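Of the protein chains in this complex, all but one are displayed in their positions.
Chain lettering (A and B) follows the sequence in which the chains are written, and residue indices restart at 1 in each chain.
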Amino acid sequence: MGRYVLRRLGLTAITLVLTSFAVFAAAEVLPGDVGRTILGPYASQQQVDQVNHQLGADDPLVQRYVTWAGNFIRGDWGESPIQHVEVRPLVLDRLKNSLILGGFALILIVPFSVFLGVIAALNYGRTLDRVISIAGLSFVALPEFVVGVVVIVIFAVKLGWFPTSSQVPSANPVDIVRQCLLPSIPLMFVLFGYISRMARAGTIEALRSNYTRTAVLKGLPRRYIILRHVLRNSLLPTITVVSVQVGYLVGGLVVIETLFNYPGIGQLILNAATGHDLPTLEASVLMIALLYTAANFTADIVTALLNPRVRLAT
Amino acid sequence: MNDLEYHLYEEARAGRMTRQQLLVRASVIGASVPALAAILAACGGGGASSSGGGGSSSAGAVKRGGTGIFGITSPAQDVDPVTMFNTGAIMTTQLACDYLVFPDEKYVLQPRLATKWVAGSTPDTWTFTIRQGVQWHDGSPFTVDDVVASFDRITDPKIGSAALSAFAGVLSKGNVEKVDEQTVTFHLDRPYGDFPYLVSAFNYNSVVLPKNYQVGSFTKGGVGTGPFILKTFSVDQGVTYTKNPNYWGNGLPYLDAAQIKYFADTPPIVLAIQGGTIDVFPQVPFQGSQALFGDSNITVTETPSSEYRTLQMRADEEPFNKKEARQAVAYALDRPGLVQGLFDGRADVGNDHAFAPIYPGSPTTSDVPQRTQDIDKAKQLLSTAGVSNLNVTLTTEQFLEIPQYAQFIKQMCAPAGINVTLDVQPQTKFYGTGSNQPWLQVPFGITDWGARGTAGQTIDPAYLCRSVPKPDLSNSGAWNSAHWCNQQFDTLVEQFEAEVDEQKRKDLAIQAAKIQQDEVPDVIAYWIHELRATRTGVHGLAPGPTFHLDARAMWKA
Partner (left out) sequence: MSAVDEPSVAGEFPDGAAAQVDVRRLRRQRRAELFAALRTSKTFLVGMLILIFWVVSALGWRWLVRSPQAVDTAATLASPSADHWFGTDNLGRDVFARVIAGAAPVLTVAPLATLLGLAGGTTLGLVTGYYRGWIDDIFSRIVDALLAFPLIILSVLVLASLGRSPRNVILVIGIIFTPLIARTVRSAVLVEREREYVAAARLRGERGPRIMVAEILPNITAPILVEATIRLGYAIFAAATLAFLGLGIQDPSPDWGLAIANGRAYLQIAWWMVLFPAAALATLVVGVNLVADGLRRAIEE
């Protein structure tokens, strides 16, 4: 197991280095002339050169990357040239806000989707199964902001139960639900399809497996079999899909935070990207990559712990 | 009664000015109470009571205590009284600081740290009497030396105050003289009849600060003589203040504490006041805030103002270097339609000159005929200019109602044969910095201008020849975005600013306005009514001018 963890850790580190380089390159190379992009067509060439020099954009790319990555690891994330504030507290604060919203959404979505997925599997081939599957398929197809707009119009504008845009909630549970429930629903629509499908497939496979059959033959009660054998095995693929969806969740947050005016990292990324605030943009995208790889790593380890076959295979 | 007071008295007797206009002008010249009484009596009005700065209501009903919470958009720059130019920063400092004089919502100047002011025989010297017994927040006494140091600081080119442009050609460094322990005299570069506005909140950097003030230290707290003492400041969390127990105003402030919350954008502030997490939304843009009008818990006050937008056309380059091409754009616009469509009627129609209807003595439409939509005339003007089909890009900012205004312009120009392409940029990009400030460089643009106290305050930086930006934009504060220069106009404006005889002032204003309207460096389609929203139970807060915050007489029921 120790070797397995080490190996995964190594792969994760490599992915991170590659991703961070890609992020850096995308932000700094694609625009061609960084200074010109930041300043626009009305700036003098002299001023553009000066900005490029300040940003170090006239040094070779790899050298700039190493400097940047080194500073990042040391905790020096630079200062935002647009907002004139330190990038690190800004990004970390926004990340915290997003984690509150994303965490709330996941806590809401995962048990709900797994439950319905298992229900669908237990009713395999019947109407309930088809209804759940079709709902999942159509929900996945709807853009988050379409669902978001519909729930805002119904629950915030017409019924007035929730605010039409969300603030960072206080620690009060009522406030958390008030601020986070509406933005979670569009995320739920998309994730529901994936997670319930995986839970359904895992359950069906487990139901057909030999150990379940043995358990049934042994005369164990049905509820016991489902809880003890089936659920455990159906959770395995679900964990994988949830970890993969963390990436989606962050992308979805860009849209949701924009729609709900929620001060999270998704909104920060969008504003930094459109405002050409490169230090903020790079730091926040890298934090996302970090979070995402960490989620994948954890999922791999948890999967291995739950399933000895994976653990031994490597 | 001195000369200036007598001029005003003559106007009142002749019935040429309304009571409100007389009050404004009397406040500018610092008319004494007996003189003001005589002037108002000549006008046929009652006593000398003005609108009483801060809208103080019947004192008996006042409830003391509590915290006043204000919701404003985050300052997009450092918050410092000397360098600020952004409304978020301005309101943040105004709770803690005082000016020599402060305007009310009708632009009548109220005494604050100055108790009296008077012009010399010509208005190139102005003498202010300073209030005695005032203390700084740290307990040290406020003196005339602080006043002298404050104005030396903001007129010093090395310090780079945002007020430099307002004082350019009017007040230079070192020309504020301490006469005695109670009096200062400002020696101006040229006669300037509206000078008190330049030491009021309308020239927001002219905050009075301690003589040893270090630029950049304001947000550490405890700076000022104002009604509230700044305690904590955070760009994310906002600002907290406590009551200044030693405030000079009798019994003021009423609140025990004040708090400012910063928001990124308008929609969350609208929700915050609807939800009751803030008491006041001091500066409400109409677009996006419409929901407030239907909310029974919220009062929205509306005051006419000198806030406007320039639709500027570069007079020094194609395609608008011909006057007729600029006029064609001006004739294409349906101004009453714009006032309706953008503000649901909460604005006054503009007439392409910078003398706002709210200023006393501004030309009316009987002096300078109102320009109205005339598509045929626009087409004809275009052909006179030698352009049959005009293709031009309109560059502007994503701010307030401006993107909608741009859309309307595009649609209204089309029938006249002017094909407008829109380029709406984020505000920071449109303003830029250094030698890259698109708003001063684009051939066709829309820029937002905040309210000013007098026509001169707008015209000096925006329309005079000396305010035409240099190619590298090195002359800071030169905001003549149309790059328009007319010597005759400049002369008339300087005469207008120096003149104290109300009738001559008005004649000069009419002549200048006619030139500006004919030349159209920019289209001025509307003058905005400023809006301020308060929750029911908030009293004593003046409804304007809305980017100033004077909460000393505010109380909550």
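Going forward, contacts are C-beta pairs under 8 Å (C-beta built on N, C-alpha and C of every residue); 3 or more make two chains touch, one makes a residue touch a chain.
In this text, all values refer to a predicted model and were calculated from it rather than measured experimentally.
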{"item": "For the chain not depicted, the shown chains it touches", "value": "A, B"}
{"item": "Absent-chain contact - pick from A:Ile152, A:Val168, A:Ala206 or A:Ala304", "value": "A:Ile152"}
{"item": "Identified contact with the non-displayed chain, of A:Asn71, A:Thr240, A:Thr258 or A:Thr303", "value": "A:Thr258"}
{"item": "Among B:Lys173, B:Lys211, B:Lys377 or B:Lys410, the residue in touch with the chain that has been omitted", "value": "B:Lys410"}
{"item": "Contact residue for the chain not shown (choose from B:Pro111, B:Gly249, B:Gly337 or B:Gly477)", "value": "B:Gly337"}
{"item": "Positions on chain B where the hidden chain makes contact", "value": "266-267, 270, 287-288, 290-291, 294, 334, 337-338, 340-342, 344, 403-404, 407-408, 410-411, 422, 424"}
{"item": "Sites on chain A contacted by the missing partner chain, in the whole complex", "value": "15, 18-19, 22-23, 26-27, 30-31, 37, 137-138, 141-146, 149-150, 152-153, 156-158, 164, 247-248, 250-252, 254-255, 258-259, 269-270, 273-274, 276, 281, 285, 288-289, 292-293, 296"}
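The working rule: only the chains that are shown with their structure count from here on.
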{"item": "Distance from the mean Cα position of chain B to that of chain A, given in whole angstrom", "value": "47"}
{"item": "Complex interface listing, chain A residues touching chain B", "value": "39-40, 42-44, 46-47, 82-85, 93, 163-165, 167, 261, 263, 274-275"}
{"item": "Contact set on chain B toward chain A in their complex", "value": "77-78, 235-236, 264-265, 267-268, 271-272, 275, 425-426, 428-429, 432, 434-438, 441-442, 472"}
